[in-house]
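Shown here: the complex without one of its protein chains, the others still in place.
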Amino acid sequence: MKKIEAIIRPERLEQAKSALTQAGFAGLHVANVTGRGAQRGVIHSGRGGESYVIDMLPKVKLTIVVKDADRERIVELIVDAAKTGNIGDGKIFVSPVEEAVRVRTGERGEAVL
Amino acid sequence: MKKIEAIIRPERLEQAKSALTQAGFAGLHVANVTGRGAQRGVIHSGRGGESYVIDMLPKVKLTIVVKDADRERIVELIVDAAKTGNIGDGKIFVSPVEEAVRVRTGERGEAVL
Amino acid sequence: MKKIEAIIRPERLEQAKSALTQAGFAGLHVANVTGRGAQRGVIHSGRGGESYVIDMLPKVKLTIVVKDADRERIVELIVDAAKTGNIGDGKIFVSPVEEAVRVRTGERGEAVL
Amino acid sequence: MIDSGDTAWILVASALVLLMTPGLAFFYGGLVRGKNAAGTVMHSFVIVALVSVVWVLWAYSLAFGPDQGGFIGNLEWFGLRNVGMEAGPYSDTIPHLVYMAFQMMFAIITPALITGAFAERFKFSTFLVFTTLWVTLVYSPVAHWVWGGGWIGTELEALDYAGGTVVHINAGVAALAAAIIIGRRGGIRRETVPHDVPMVVLGAAFLWFGWFGFNAGSALVADGSAANAFVTTNTAAAMGGLAWLALSWLHTGKPSVVGVATGVVAGLVAITPAAGFVGAWPASDGYANAFPALIIGAMASVLGFYAVRLLSRVRQLDDTLDVFAVHGVCGLWGAFATGIFTVAVIGGTDGLIAGEADQLWRQLAAMGATIGWSFVMTAGILLVLKRVMGLRVSEEEELTGLDRTQHGEPAYQYDEPGGHPFYSGGVSTVIEGPAPAVPRPAPEPPATNPPEGA
Amino acid sequence: MIDSGDTAWILVASALVLLMTPGLAFFYGGLVRGKNAAGTVMHSFVIVALVSVVWVLWAYSLAFGPDQGGFIGNLEWFGLRNVGMEAGPYSDTIPHLVYMAFQMMFAIITPALITGAFAERFKFSTFLVFTTLWVTLVYSPVAHWVWGGGWIGTELEALDYAGGTVVHINAGVAALAAAIIIGRRGGIRRETVPHDVPMVVLGAAFLWFGWFGFNAGSALVADGSAANAFVTTNTAAAMGGLAWLALSWLHTGKPSVVGVATGVVAGLVAITPAAGFVGAWPASDGYANAFPALIIGAMASVLGFYAVRLLSRVRQLDDTLDVFAVHGVCGLWGAFATGIFTVAVIGGTDGLIAGEADQLWRQLAAMGATIGWSFVMTAGILLVLKRVMGLRVSEEEELTGLDRTQHGEPAYQYDEPGGHPFYSGGVSTVIEGPAPAVPRPAPEPPATNPPEGA
Partner (left out) sequence: MIDSGDTAWILVASALVLLMTPGLAFFYGGLVRGKNAAGTVMHSFVIVALVSVVWVLWAYSLAFGPDQGGFIGNLEWFGLRNVGMEAGPYSDTIPHLVYMAFQMMFAIITPALITGAFAERFKFSTFLVFTTLWVTLVYSPVAHWVWGGGWIGTELEALDYAGGTVVHINAGVAALAAAIIIGRRGGIRRETVPHDVPMVVLGAAFLWFGWFGFNAGSALVADGSAANAFVTTNTAAAMGGLAWLALSWLHTGKPSVVGVATGVVAGLVAITPAAGFVGAWPASDGYANAFPALIIGAMASVLGFYAVRLLSRVRQLDDTLDVFAVHGVCGLWGAFATGIFTVAVIGGTDGLIAGEADQLWRQLAAMGATIGWSFVMTAGILLVLKRVMGLRVSEEEELTGLDRTQHGEPAYQYDEPGGHPFYSGGVSTVIEGPAPAVPRPAPEPPATNPPEGA
């Protein structure tokens, strides 16, 4: 099994989720992160009316564990849904998962996903 | 070493933690996530008195890195502690870890855990 | 590629980030976690004026995916930046990453990092 | 001659009503999504500043200045010229400036009520222009008609104790027009769930607290009539809260916190035009009692609740925070109920329960006139502004949220570890110092998505 | 004859006291865990609505209506019948309706104080019934005894300026009974740490602000006696805050923010029965001064602090927010201190420091009567309700939190990216539109754990 971690724009999470739903992938979980890279953000100081360029920006990290077979499919689904073409669209990382367990039943393996 | 990531019900985290403590596993960290799967949630709109079925629900993600040997033991401990038998109990994922470092000392390897 | 996950003190994140920047590593993302280990914390109850020893403390989890070659370098950078010498400095975990994708372009591989 | 007790009371009442608008800022701010919290709070808060200035410059003169044919006041009092420390013309016991200040607070909160209808998508610059025009062209005339010596108050003799028509029907109908013309929020349709329930309750508490000044202050004196208005106001608010609680419980199986807060507002809205006129029923037995207020409050929540329910089913209509349902519908009920329950022993005029059915017609006429004027003028103003400066932010900006894109100020800053809750781990370092100031017209990219390097 | 200055003051005082209950909502709401924040805020907020209605319908008549043998009032004033705009019977200078409204605010906050004892576990429906019965059977009689022409005020002549017995001892003792009968919170025992300290301070600020109306308003006139009550109130509050600060510092090595807020409340509670009676010491030198208030405030925090400390060690007792320690203990101290420090030059009655030791006995008798009645009746009501409808939510619901399980409304909604802090990444999409309405009785599963597909 593979773990697919996609760090994307918060405003694109909704699209990514629907794309996955349509393709029949229900299970996933999401966390709030901030990230930096080439992208820069701007914040304001209302008082002196100055704006500052900052490095960290809010992103969401979408994690989904899938069967090896589905890996490519899902990466493409997410790329299509999350892409805006602007700097800051984010990254997707794929790593190996050795085992998956369903807490409710104790079942194991790909069946769980 | 293995990394065990358990996505469980927030209200079961306490039990899971105590179970691990009793078994002598102190180290772990936890993050707040929301997840979806087969489970559905309900939220209310106080104004028009309508309730809506939603997909994402709060979960906590418990991460613990352990010696290969302890892997099974820990998975079982968590399953037992977090199981309610209802949909939404969550999943546990196991993946490989190549190296662990203790920041305080710079030590490496299983000793660190 | 390797995924380096460092659980460190929130107050040291700034140093860690600058160290990485100086060394030319821009990309990373960070999440808020709480963790436990050997370290203990203290909280107060303002009412009865009692203080309690608690187990979970706030940490930040810094995640950075790098070329295999950079791995050692980065681990050292983080250790140096985040170390205070006191219990609770945190841990760094290294695990394998099979693939990385840049959402904006769809490019793959180490070039993405 | 100026009475220190009456003056003390109206000074305080004015301060209480002023606090209602920040209250509304939190009531609305808590109901929207967090990414629009600062922007929604801003709407009401900046209105306090904006309308205060508009009012002292020209709007007060238009609304309460020397009458021009029963329709509008003239500009003789521009910039408060001649509005002084002596009593009169609207009261013999309080300084003219106090009356002006008290009325100002009503002019402030009315447009603020409307902001709930276009929350989460309205363009800020257009919003400021809209508010200025609305107070001038919609609020001032209607206020003049009813309280400024205009035709509704003097000829028609319809009753409006503290603003059922001038404030609530007026704002509610304007909200409806605005929601229709500005259009629905973009993105995937989704029920907006309050991002901060305690903040909603805080707002409701300020509104309830301030409403005592709003209604009991409208007596312009500190005596039994103020006392009656005070009690009917609290009674209707309480009954409204309980009724909405029951309905939300009935329909979802759970008693809603936001529901109680909304019901309290519904009750307050409905009692506003009636507060100083009702309080004895049946009229025959000339005794004061609480029943009219209880009935008005309960009915307000029933009507308001089902109005919210039905309107939320109208896909085309996106009155974000149900302003029309709560202020329009309950305001109409209140104005009508005033005609039913008013009795001479309390406020000097008899209504239906005292055998004077005509009062109902007077009320209906006033309601009709307000609805018509408010809807047509509001729609007109917005249609013009749509062509001139545009009404909405871009889809992309709406998605990212108004706080970052319109104000560059996230309501909650994730700037620091151990910082605010929302903080999710990143310490933002200022890496370039002050960014080049952006000239106002320039379309700036949303903070989360600036162009290369930016 | 009605005096506009006195009327203005009591109208405002009533509004100030009303604001105290939402203040309590935030004080308590900030102290509980976030998963119960909305539900805890709801307790106090809904009480404002509920008790307002109960009061105007029958409770005011029971408490202040025509006396029946010194024990209770009759129902002649049911629904405020005959409670009108004229002055009297309780004051010659303000309308009867104003007096009724002012007293109403006391009836509202008293049961709200109790809610701190059963926070985080009480069943909402039972809570509403309990509150209604408590106001009717416990509050109304005690209020009648002390202020409504009943035996404590008229025969015993014990002093209670603004509610030391009626409000604080009464609520504090009821809280104790409730904590015992309802039982401890479930789950693994854990010290409750305030989830939002600024919210606690906000609540304390509202309480302090409103307490001026509570105590100085109890003069029922705007004169020197109100002034004295105003000053003693502020002085005791301030001293209480400093004393608690010092004690928390001493015991934890750190000065606690929540500690100062709690100490301020302790000081305010203790000065309540004394506010208009004390303010000169030693009595011989007939001069006004601040010492009695300083002593009362300081002692209140010392007693309150150690009461909290000791009681928190009693495993069986889980008075969640220390209502008995703060309101009961400090209320008792205040009632007793009134007997010590009251001097004729201020409030017309001499106490211990003026050589009149008997006043202490009168105070003790009133304290005893209130303790007995409150404890027995509260316990009785709860034991009946326990059999009839049950007192607690299920263990599972308690674990998930009252906001979701009782109200279906998380206090903070994680609905949106860039949304509220609590948001942890998931955009909840409404995937099925309105869910089938659940009939009220139906036991609904907690939102986080519905059955298959739900």
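Letters A, B, C, D and E name the chains as they come in the text, with residue numbers starting at 1 for each one.
Throughout what follows, a residue touches a chain if its C-beta (ideal position, glycine included) is under 8 Å from a C-beta of that chain, and two chains touch if they have at least 3 such contacts.
Note that the structure is predicted; figures quoted are calculated from it, not measured.
Enquirer: Can you work out which residue in E:Met85, E:Val142 or E:Val257 touches the chain that's missing from view?
Expert: Of all options in E:Met85, E:Val142 or E:Val257, contact with the hidden chain holds for E:Val257.
Enquirer: If the hidden chain were put back, which of E:Pro66, E:Gly88, E:Gly224 or E:Gly372 would touch it?
Expert: E:Gly224
Enquirer: Could you list which residues of chain C touch the chain missing from the display?
Expert: Listed in rising order, the touching residues are 9-11, 14, 18, 31-36, 38-44, 46, 49-58, 84, 86-88.
Enquirer: Please identify, in ascending order, the residues of chain A that touch the omitted chain?
Expert: Against the missing chain, chain A presents residues 43-52.
Enquirer: May I ask you to list the residues on chain D that touch the chain which is not drawn?
Expert: 2-9, 11-12, 14-15, 18-19, 22, 25-26, 29, 37-39, 41-42, 45-46, 48-50, 52-53, 56-57, 79-86, 94-95, 97-98, 100-101, 104, 124-125, 199, 202, 403, 406-413, 415-424, 428-430, 437-440, 442, 444
Keep this in mind: only the chains that are shown with their structure count from here on.
Enquirer: Between chain A and chain B, what is the gap in Å from one C-alpha centre to the other?
Expert: 19
Enquirer: Rounded to a whole Å, what is the gap between the Cα centroids of chain A and chain D?
Expert: Between these chains, centre-to-centre, one finds 42 Å.
Enquirer: With chain centres defined as C-alpha means, what is the inter-centre distance between chain B and chain D in Å?
Expert: Chain B and chain D have C-alpha centres separated by 47 Å.
Enquirer: So which bits of chain E are touching at least two other chains?
Expert: Residues 407-410, 417-418, 423-430, 437-438, 444.
Enquirer: Residues of chain B that touch two or more other chains: which are they?
Expert: In chain B, residues 31-36, 38, 43-44, 46, 49-52, 55-56, 84, 86-88, 95-96 touch at least two other chains, as defined above.
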